[in-house]
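The complex is shown incomplete by one protein chain, all other protein chains being positioned as in the whole.
Moving on to subunit A:
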Amino acid sequence: MSTVSTPMVRSAPLINRDRVIDWLGIAPFIIFSLLFLIIPTLYLVAGAFLTPEGDFTLKNIGDLFTPSIMSAYSISIRVSVASALGGALIGFFLAWAVVLGGLPASVRSTLLTFSGVASNFAGVPLAFAFLATLGRTGLVTIFLREWFGFNLYGTGFNLLSFLGLTITYMYFQIPLMVLILTPALDGMKKEWREASQILGATNRQYWTMVALPILWPSLLGTTLLLFANAFGAIATAFALTGSSLNIVPILLYAQIRGDVLHNANLGYAIALGMIVITGVSNVLYLMLRMRAERWQK
C-alpha cells in the first residue's frame, strides 16, 4: 500500500473518460485470467452440479462417496499430511539451526540458496532421483545391503508406496518450509528472549510460553501450505508409481484421458473436491499468516 491516489479533482460527468481508460489498462489481464484461469475452473465447478443433460443434481457429489474414490482421497490426504508434517518438522529444525543455532553465515546462505533450488526440483526428475537412490538397485539400497547386510526391501519397504511417496515429496516440502519459516524466525526479536531471561525464564519456558505462541500461526499456516502443495502434485507420483498408487490427481488424470469412471460430470466433482481441499487449506494459511504478521511490525 505505498501508492497515493491520484490527486485529480474534477467535476465528475456520468461516464468519466479517464475512469474508462483506467479500467481499460488492466482489461487484458482481467480478460486473460477470466479466460484461462477463472472461467475454466468455474466451468468444472458448475459441471459438478449438473447431469450430462444439463439439469441440476447433487448426485455427482454423492457419487464421490463411493469406496474407490474415497480411498483415492484418503491416500492423497494421508500422503499430503505426512509429507507436510515431516517437511514442516525437519524444515523447522533447519530454519532454527541457521537462524538461531549460531552457525556461520555461509551455512545460512548456502542452505537458503539450495532450498530455492530444491523446492523447485519437483516433477518427473525428482521421481528419477529417488528411484536411483532408494529404488531396488538404488545407491542407498545397495549401500545398506553391502555394508550393513541390511535388506531394505526385505522389510517390506517399497518406494512405490505411501511411505516412498511421502519421503520423495519431502524433498521439496522441507526446502519450502525452510524458505517460508526463516523470515518468521528472523522476526523473533532478541528483546523477547532477553526480557524472558531477565524475568527468570528457562530456555524451555521461553520456547513454550513466548516463542511458540508467537510462531504457531506461521508453523501451522506453512504446514497447511505444504499440504496443499503436495495434494495437487501429480508428475512425481505419476513417474514414480505409474498408476499403481491411486491418489486423486492420478485418478483425475485417468478420468480426463479415458473417462474411467464412465461419467464426465463425476470427473468435475472430483476436480471440485480438489479445489475445495486446496482452497480451504490456502484460505486458512492466509488467515494464519495475517495473524502471524501481527508480531512482525
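In this section, contacts are C-beta pairs under 8 Å (C-beta built on N, C-alpha and C of every residue); 3 or more make two chains touch, one makes a residue touch a chain; residues count from 1.
Going forward, contacts and distances are computed from a predicted model.
Undergrad: One chain isn't displayed here; going by UniProt, is it "Cytochrome d ubiquinol oxidase subunit II", "Sulfate/thiosulfate import ATP-binding protein CysA", "Lactate utilization protein" or "ABC transporter permease"?
TA: "ABC transporter permease"
Undergrad: Quick one: say which of A:Thr57, A:Thr133, A:Ser161 or A:Gln205 touches the chain that got left out.
TA: Hidden-chain contact among the options goes to A:Thr133.
Undergrad: Out of A:Phe29, A:Phe56 or A:Trp147, which is the one that touches the chain we can't see?
TA: A:Phe29
Undergrad: Taking the full complex into account, find the residue in A:Phe162, A:Trp192 or A:Tyr253 that is in contact with the omitted chain.
TA: Candidates A:Phe162, A:Trp192 or A:Tyr253; residue touching the omitted chain: A:Tyr253.
Undergrad: Residue-wise, where is subunit A in contact with the chain that is not depicted?
TA: Residues of subunit A in contact with the hidden chain: 1-6, 22-23, 25-26, 28-29, 32-33, 36-41, 43-44, 47, 90, 93-94, 96-98, 100-103, 107, 111, 113-114, 116-118, 120-134, 137-140, 170-171, 174-175, 228, 231-232, 234-235, 238-239, 242, 249, 252-253, 256-257, 267-268, 271, 274-275, 278-279, 282.
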